[in-house]
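The complex appears here minus one protein chain, its other protein chains still in place.
Presenting subunit A:
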Amino acid sequence: MADKPAKISTGGVKKGRNEGEKAVTANRLSDGITVYLYEDGSWHDSLRGAAVFEGDDALAALEQATVEETIVVGPYLMDVVQDGETVVPAGRALLRETIRSAGPTIKSDYSRTEVQ
């Protein structure tokens, strides 16, 4: 019988399992801004073009991100879906990840326009 997918941190104090499509997210060390891992190994503040992984590939991408300590802080795997060309948050932490990617919901001046 196959093992259950690995238990993973899903941000903050929440835990989940490594099921389905994932992106690697973290906060940039220098300014704390939310960033996402792209296919070429670079980090960007827009989720739209983030690399999407599944299963062991996701865990390997996370492990690689974890060693990039001079670039990012606290990487973890978040649930995503691919909507055409664009990657968007999904799953149980949908609201949290939407706020992380788009900015606080309370004042439009704080929003991050590139991820509307």
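Definition applied: a contact is a pair of C-beta atoms (placed from the backbone, for glycine too) under 8 Å apart; a residue touches a chain by one contact, two chains touch by 3 or more; residues count from 1.
What we mean here is this: contacts and distances are computed from a predicted model.
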Candidate names "Aromatic ring-hydroxylating dioxygenase subunit alpha", "Sulfite reductase", "ABC transporter ATP-binding protein" or "Cytochrome C"; UniProt protein name, chain not shown: "Sulfite reductase"
Listed residues A:39, A:56 or A:69, member touching the removed chain: A:69
Interface with the undisplayed chain - residues on subunit A: 11-13, 27, 29-34, 69-70, 73-74, 91-96, 99-100, 103-107, 109-110, 112
